[in-house]
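Of the protein chains in this complex, one is absent; all others appear in place.
Our next item is chain A:
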Amino acid sequence: MSSDPILKVRDLYRTYDIKGGLFRKSSTLTAVKGVSLDVERGSTLAIVGESGCGKSTLARMLSMIDAQSSGSIEIGGMQIDIAKTGISREMRQMVQIVFQNPYGSLNPRQKIGHVLEEPLLLNTSMSAAERRDLALEMLQKVGLQPEHYGRYPHMFSGGQRQRIAIARAIMLKPKLLVLDEPVSALDLSVQAQILNLLKDLQDEMGLTYVFISHDLSVVRYLADKVMVMYFGEVVEYGTRDDVFSDPKHDYTRTLFAATPQADVDSIRKRLAAKAA
(Lines give C-alpha, C1' and ligand atoms only; values in the text may rest on other atoms or scores of the structure.)
Protein backbone atom coordinates (compact mmCIF):
# COMPACT_ATOMS: atom_id res chain seq x y z
CA MET A 1 0.00 0.00 0.00
CA SER A 2 1.35 3.43 -0.82
CA SER A 3 2.02 5.59 2.20
CA ASP A 4 0.77 8.98 1.16
CA PRO A 5 -2.33 9.39 3.27
CA ILE A 6 -4.19 12.58 2.47
CA LEU A 7 -6.73 11.98 5.17
CA LYS A 8 -5.78 10.65 8.58
CA VAL A 9 -8.47 10.16 11.15
CA ARG A 10 -7.61 8.94 14.62
CA ASP A 11 -10.03 7.84 17.29
CA LEU A 12 -12.84 10.12 16.20
CA TYR A 13 -15.87 10.54 18.43
CA ARG A 14 -19.04 12.51 18.01
CA THR A 15 -21.61 12.72 20.74
CA TYR A 16 -24.93 14.50 20.74
CA ASP A 17 -26.56 15.75 23.90
CA ILE A 18 -30.21 14.88 24.08
CA LYS A 19 -31.98 17.48 26.16
CA GLY A 20 -33.99 16.18 29.02
CA GLY A 21 -37.63 17.08 29.27
CA LEU A 22 -40.07 17.04 32.13
CA PHE A 23 -40.31 13.28 32.21
CA ARG A 24 -37.03 12.33 30.61
CA LYS A 25 -33.51 12.53 31.79
CA SER A 26 -31.01 14.17 29.51
CA SER A 27 -28.61 11.74 27.93
CA THR A 28 -25.91 11.62 25.33
CA LEU A 29 -25.92 9.75 22.07
CA THR A 30 -22.66 8.69 20.55
CA ALA A 31 -23.07 8.70 16.80
CA VAL A 32 -19.46 7.93 15.93
CA LYS A 33 -17.35 5.86 18.28
CA GLY A 34 -13.62 5.86 17.89
CA VAL A 35 -13.25 5.76 14.12
CA SER A 36 -9.74 5.69 12.69
CA LEU A 37 -8.94 5.60 9.02
CA ASP A 38 -6.42 6.57 6.37
CA VAL A 39 -7.13 7.49 2.79
CA GLU A 40 -4.34 7.62 0.24
CA ARG A 41 -4.09 10.30 -2.40
CA GLY A 42 -6.09 9.41 -5.48
CA SER A 43 -7.86 6.45 -3.92
CA THR A 44 -11.41 5.80 -2.83
CA LEU A 45 -12.56 4.77 0.60
CA ALA A 46 -16.09 3.45 0.74
CA ILE A 47 -18.00 3.64 4.00
CA VAL A 48 -20.86 1.18 4.16
CA GLY A 49 -23.51 0.74 6.78
CA GLU A 50 -27.20 0.83 7.52
CA SER A 51 -29.23 3.98 8.15
CA GLY A 52 -28.33 5.70 11.38
CA CYS A 53 -24.97 4.01 11.81
CA GLY A 54 -23.06 7.28 11.79
CA LYS A 55 -21.90 7.43 8.17
CA SER A 56 -23.37 10.82 7.48
CA THR A 57 -22.18 12.21 10.81
CA LEU A 58 -18.71 11.11 9.83
CA ALA A 59 -19.13 12.76 6.44
CA ARG A 60 -20.23 16.00 8.06
CA MET A 61 -17.20 16.00 10.30
CA LEU A 62 -14.84 15.28 7.44
CA SER A 63 -16.31 18.10 5.38
CA MET A 64 -16.08 20.50 8.32
CA ILE A 65 -19.79 21.05 8.67
CA ASP A 66 -19.84 19.79 12.24
CA ALA A 67 -17.02 19.65 14.74
CA GLN A 68 -15.81 16.42 16.27
CA SER A 69 -16.27 15.78 19.98
CA SER A 70 -12.83 14.27 20.32
CA GLY A 71 -10.17 12.67 18.19
CA SER A 72 -8.13 14.12 15.38
CA ILE A 73 -8.70 14.71 11.70
CA GLU A 74 -5.74 15.53 9.53
CA ILE A 75 -6.24 16.50 5.93
CA GLY A 76 -3.28 17.11 3.69
CA GLY A 77 -1.03 17.45 6.72
CA MET A 78 -3.25 20.00 8.42
CA GLN A 79 -4.99 19.40 11.73
CA ILE A 80 -8.69 20.08 11.54
CA ASP A 81 -10.57 21.03 14.66
CA ILE A 82 -13.16 23.63 13.74
CA ALA A 83 -14.52 23.90 17.27
CA LYS A 84 -11.18 25.30 18.41
CA THR A 85 -9.60 27.02 15.44
CA GLY A 86 -12.50 27.87 13.16
CA ILE A 87 -12.26 27.39 9.43
CA SER A 88 -9.81 29.18 7.22
CA ARG A 89 -10.08 29.67 3.49
CA GLU A 90 -7.29 27.20 3.03
CA MET A 91 -9.16 24.51 4.96
CA ARG A 92 -12.33 25.18 2.99
CA GLN A 93 -10.58 24.51 -0.26
CA MET A 94 -9.37 21.10 0.81
CA VAL A 95 -12.66 19.30 1.34
CA GLN A 96 -15.94 19.51 -0.51
CA ILE A 97 -19.07 17.43 -0.25
CA VAL A 98 -21.74 16.07 -2.60
CA PHE A 99 -25.08 15.38 -0.98
CA GLN A 100 -27.48 12.55 -1.47
CA ASN A 101 -30.49 14.48 -2.64
CA PRO A 102 -29.80 16.43 -5.83
CA TYR A 103 -33.19 18.15 -5.49
CA GLY A 104 -32.32 19.74 -2.17
CA SER A 105 -28.67 20.54 -2.65
CA LEU A 106 -29.06 23.27 -5.26
CA ASN A 107 -30.46 26.67 -4.42
CA PRO A 108 -33.72 26.94 -6.40
CA ARG A 109 -33.23 30.66 -6.98
CA GLN A 110 -29.66 30.47 -8.20
CA LYS A 111 -28.72 29.94 -11.82
CA ILE A 112 -26.31 27.11 -12.52
CA GLY A 113 -23.54 29.47 -13.51
CA HIS A 114 -23.74 31.20 -10.16
CA VAL A 115 -23.92 27.88 -8.35
CA LEU A 116 -20.59 26.92 -9.90
CA GLU A 117 -18.99 30.33 -9.49
CA GLU A 118 -19.92 30.77 -5.84
CA PRO A 119 -17.00 28.75 -4.43
CA LEU A 120 -14.58 30.69 -6.64
CA LEU A 121 -16.14 34.01 -5.73
CA LEU A 122 -15.83 33.26 -2.03
CA ASN A 123 -12.41 31.67 -1.96
CA THR A 124 -10.36 33.18 -4.76
CA SER A 125 -9.83 36.63 -6.18
CA MET A 126 -10.56 35.77 -9.79
CA SER A 127 -12.28 38.20 -12.11
CA ALA A 128 -15.82 37.57 -13.27
CA ALA A 129 -14.65 36.52 -16.72
CA GLU A 130 -12.15 34.02 -15.33
CA ARG A 131 -14.79 32.55 -13.08
CA ARG A 132 -17.20 32.20 -15.97
CA ASP A 133 -14.61 30.49 -18.13
CA LEU A 134 -13.81 28.02 -15.38
CA ALA A 135 -17.48 27.36 -14.77
CA LEU A 136 -18.06 26.71 -18.46
CA GLU A 137 -15.07 24.41 -18.58
CA MET A 138 -16.38 22.50 -15.59
CA LEU A 139 -19.85 22.17 -17.12
CA GLN A 140 -18.32 20.48 -20.12
CA LYS A 141 -16.15 18.32 -17.91
CA VAL A 142 -19.13 16.86 -16.08
CA GLY A 143 -20.98 16.28 -19.34
CA LEU A 144 -23.31 19.26 -19.49
CA GLN A 145 -23.72 21.89 -22.18
CA PRO A 146 -22.45 25.47 -21.95
CA GLU A 147 -25.98 26.74 -22.53
CA HIS A 148 -26.97 25.22 -19.19
CA TYR A 149 -24.95 28.00 -17.58
CA GLY A 150 -27.86 30.41 -17.28
CA ARG A 151 -30.60 27.99 -16.34
CA TYR A 152 -32.30 27.32 -13.02
CA PRO A 153 -31.98 24.00 -11.15
CA HIS A 154 -35.64 23.05 -11.66
CA MET A 155 -34.99 22.82 -15.39
CA PHE A 156 -32.72 19.79 -14.88
CA SER A 157 -33.26 16.11 -14.20
CA GLY A 158 -31.96 14.42 -11.07
CA GLY A 159 -28.89 13.05 -12.81
CA GLN A 160 -28.05 16.41 -14.33
CA ARG A 161 -28.45 18.09 -10.99
CA GLN A 162 -26.10 15.61 -9.39
CA ARG A 163 -23.60 16.43 -12.13
CA ILE A 164 -23.96 20.09 -11.23
CA ALA A 165 -23.47 19.29 -7.54
CA ILE A 166 -20.33 17.36 -8.39
CA ALA A 167 -19.10 20.19 -10.59
CA ARG A 168 -19.64 22.67 -7.77
CA ALA A 169 -17.75 20.43 -5.36
CA ILE A 170 -14.69 20.13 -7.59
CA MET A 171 -14.58 23.78 -8.68
CA LEU A 172 -12.00 24.49 -5.98
CA LYS A 173 -9.98 21.38 -6.85
CA PRO A 174 -10.33 19.95 -3.34
CA LYS A 175 -7.85 17.43 -2.01
CA LEU A 176 -10.69 15.34 -0.66
CA LEU A 177 -14.22 14.90 -1.94
CA VAL A 178 -16.82 13.47 0.39
CA LEU A 179 -19.67 11.80 -1.48
CA ASP A 180 -22.63 11.21 0.79
CA GLU A 181 -24.67 8.57 -1.06
CA PRO A 182 -24.42 10.53 -4.29
CA VAL A 183 -26.28 8.03 -6.43
CA SER A 184 -28.88 6.52 -4.13
CA ALA A 185 -31.53 9.05 -5.15
CA LEU A 186 -31.05 8.32 -8.86
CA ASP A 187 -32.38 5.55 -11.03
CA LEU A 188 -30.11 2.75 -12.13
CA SER A 189 -29.01 3.88 -15.58
CA VAL A 190 -28.28 7.38 -14.31
CA GLN A 191 -26.43 5.88 -11.35
CA ALA A 192 -24.08 4.17 -13.73
CA GLN A 193 -23.46 7.40 -15.66
CA ILE A 194 -22.69 9.31 -12.48
CA LEU A 195 -20.38 6.58 -11.20
CA ASN A 196 -18.50 6.54 -14.49
CA LEU A 197 -18.25 10.32 -14.32
CA LEU A 198 -16.83 10.10 -10.82
CA LYS A 199 -14.31 7.53 -11.94
CA ASP A 200 -13.26 9.60 -14.94
CA LEU A 201 -12.88 12.70 -12.82
CA GLN A 202 -10.77 10.79 -10.34
CA ASP A 203 -8.43 9.60 -13.07
CA GLU A 204 -8.30 13.00 -14.69
CA MET A 205 -7.88 15.22 -11.66
CA GLY A 206 -6.36 12.82 -9.17
CA LEU A 207 -9.21 13.28 -6.72
CA THR A 208 -9.50 11.40 -3.47
CA TYR A 209 -12.95 10.16 -2.55
CA VAL A 210 -14.65 9.20 0.65
CA PHE A 211 -17.69 7.46 -0.73
CA ILE A 212 -20.59 6.77 1.57
CA SER A 213 -23.10 4.25 0.43
CA HIS A 214 -25.37 1.42 1.42
CA ASP A 215 -25.31 -0.09 -2.04
CA LEU A 216 -22.70 -2.83 -2.16
CA SER A 217 -22.60 -3.17 -5.92
CA VAL A 218 -21.72 0.50 -6.19
CA VAL A 219 -19.05 0.09 -3.56
CA ARG A 220 -17.55 -2.90 -5.33
CA TYR A 221 -17.33 -0.89 -8.53
CA LEU A 222 -15.71 2.23 -7.12
CA ALA A 223 -13.86 1.52 -3.90
CA ASP A 224 -10.21 0.75 -3.21
CA LYS A 225 -10.80 0.30 0.48
CA VAL A 226 -13.97 -0.51 2.31
CA MET A 227 -15.03 0.35 5.81
CA VAL A 228 -18.15 -1.11 7.34
CA MET A 229 -19.82 0.78 10.16
CA TYR A 230 -22.33 -0.59 12.60
CA PHE A 231 -23.85 1.55 15.36
CA GLY A 232 -21.10 4.14 15.12
CA GLU A 233 -18.27 1.65 15.24
CA VAL A 234 -16.00 0.33 12.55
CA VAL A 235 -16.56 -3.40 12.32
CA GLU A 236 -14.61 -4.07 9.16
CA TYR A 237 -11.85 -2.12 7.47
CA GLY A 238 -9.66 -3.33 4.65
CA THR A 239 -9.11 -3.38 0.93
CA ARG A 240 -12.11 -4.03 -1.25
CA ASP A 241 -11.07 -7.52 -2.25
CA ASP A 242 -10.32 -8.53 1.33
CA VAL A 243 -13.61 -7.33 2.63
CA PHE A 244 -15.69 -8.75 -0.18
CA SER A 245 -13.98 -12.12 -0.34
CA ASP A 246 -13.48 -12.70 3.35
CA PRO A 247 -15.78 -10.67 5.60
CA LYS A 248 -14.66 -10.97 9.20
CA HIS A 249 -17.57 -9.55 11.12
CA ASP A 250 -21.03 -11.05 11.41
CA TYR A 251 -22.70 -7.82 10.43
CA THR A 252 -20.70 -7.61 7.21
CA ARG A 253 -21.76 -11.14 6.31
CA THR A 254 -25.39 -10.31 7.00
CA LEU A 255 -25.02 -7.24 4.87
CA PHE A 256 -23.59 -9.17 1.94
CA ALA A 257 -26.26 -11.83 2.27
CA ALA A 258 -28.94 -9.15 2.12
CA THR A 259 -27.77 -7.88 -1.25
CA PRO A 260 -30.01 -8.97 -4.11
CA GLN A 261 -28.15 -10.89 -6.81
CA ALA A 262 -28.96 -9.43 -10.18
CA ASP A 263 -26.46 -11.18 -12.44
CA VAL A 264 -27.78 -13.49 -15.13
CA ASP A 265 -26.62 -16.69 -13.47
CA SER A 266 -28.35 -16.06 -10.20
CA ILE A 267 -31.52 -14.98 -11.99
CA ARG A 268 -31.47 -18.27 -13.94
CA LYS A 269 -30.93 -20.11 -10.69
CA ARG A 270 -33.88 -18.35 -9.11
CA LEU A 271 -36.11 -19.08 -12.09
CA ALA A 272 -35.08 -22.71 -12.03
CA ALA A 273 -35.86 -22.90 -8.34
CA LYS A 274 -39.26 -21.36 -9.00
CA ALA A 275 -40.06 -23.76 -11.81
CA ALA A 276 -39.10 -26.77 -9.77
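Here is the rule we go by: contacts are C-beta pairs under 8 Å (C-beta built on N, C-alpha and C of every residue); 3 or more make two chains touch, one makes a residue touch a chain; residues count from 1.
Going forward, contacts and distances are computed from a predicted model.
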Completion exercise
The chain not rendered here carries, per UniProt and among "Dihydroorotase", "DNA ligase (ATP)", "ABC transporter permease subunit" or "mRNA 3-end processing factor", the name "ABC transporter permease subunit"
Fill in the blank from the handout: Among listed residues A:8, A:41 or A:92, the absent chain is touched only by A:92
Fill in the blank from the handout: Checked against the full complex, the residue among A:8, A:41, A:151 or A:248 that touches the missing chain is A:151
Problem - Per the touch definition above, residue among A:113, A:232 or A:247 touching the missing chain - result: A:113
Exercise for the section: Just the residue numbers, please: which parts of chain A touch the chain that's not shown? Expected result: 63-65, 89, 92, 95-97, 99, 101, 104-109, 111, 113, 118-119, 122-123, 129, 132-133, 136-137, 140, 146-152, 155, 165, 168, 172
